[in-house]
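Pasting a structure here, questions to come.
The complex appears here minus one protein chain, its other protein chains still in place.
First chain written, first letter: the chains are A and B, and each begins at residue 1.
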Amino acid sequence: MPLWQIYHPAGTFDVAASKQALAEDITKIYTAVGLPAFYVVVHFTQQSQGDVFVGGKPKGDKPFIRIVVTHIAVHQPKEDAAYRRVTAKIDNALKPHVADKGYDWEYHVDETERRLWKINGMIPPPWKSEEELQWFRDNQPLPYNGAYL
Amino acid sequence: MPLWQIYHPAGTFDVAASKQALAEDITKIYTAVGLPAFYVVVHFTQQSQGDVFVGGKPKGDKPFIRIVVTHIAVHQPKEDAAYRRVTAKIDNALKPHVADKGYDWEYHVDETERRLWKINGMIPPPWKSEEELQWFRDNQPLPYNGAYL
Partner (left out) sequence: MPLWQIYHPAGTFDVAASKQALAEDITKIYTAVGLPAFYVVVHFTQQSQGDVFVGGKPKGDKPFIRIVVTHIAVHQPKEDAAYRRVTAKIDNALKPHVADKGYDWEYHVDETERRLWKINGMIPPPWKSEEELQWFRDNQPLPYNGAYL
């Protein structure tokens, strides 16, 4: 559900452990509100220095991490306070892996329609439903009554 | 118009023919409702195992295909039945290429503003217009009265 696309230069997230550590902290944002862990998909994409321009120039000084987040399963009420709760959680997850490393970074979240989303051909069960709890516990998509509607 | 971004691991869609077969079935979803074939752009992106995390872990067991679809030309009425018709068509296109292969997969569709979309500098003609029919028949963007407004 949440899809995190992390674009980073060589010299950052070079080690498998550093990717996994960030992916784990990202995952906790969502499992903390009851979403199954396997909903959280994180893609790392390393870019060549020559393929990234910031303000029309190659980004020369500090490593720059650009993150595109897509939220599908749960949308916020369109209020400042709700948006702030979301970004606070993201900031918190990024802190040890990005901010504390001295990188520059930018992220934005896109919210897309839940009803245009499927996993293994199934409609993911409603948030906080019995069926979702089942998916959470088993950490995999399981057929349920209505999954293939 | 529809842009399909297909992220897949090595061992899936390795052969050119397997990519083309999926791209053809995707294209049929749209030509069936009168959209020109060339509107349908499909990008395959192979990812290293170490760059993909699902639930904070490397995806170890089955190949996992993550698909991001962007719809621009035609949006659904915001009703369950309409959304279901869209996902049913997508499920159908994916079946022989993804589901029947035993892969895991997930997709979501983003819908974006038609008026912020151009092809070769032209405004794509309205859905089901005479001009669109021309584009459909010729399978290429052709200047028309109003294309460069």
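Basically, a residue touches a chain if its C-beta (ideal position, glycine included) is under 8 Å from a C-beta of that chain, and two chains touch if they have at least 3 such contacts.
Every value quoted in this text rests on a predicted model; they were computed, and no experiment measured them.
Considering the complete assembly, chain A touches the hidden chain via residues 7, 47, 50-58, 66, 68-69, 80, 83-84, 86-87, 90-91, 94, 99, 104-111. Chain B residues in contact with the hidden partner, per the touch definition given at the top, are 1, 3, 16, 19-20, 23-24, 26-28, 36-46, 70, 72, 110, 112-113, 115-121, 123, 139, 149.
Note that only the chains that are shown with their structure count from here on.
If each chain is reduced to the centroid of its CA atoms, chain A and chain B end up 22 Å from each other.
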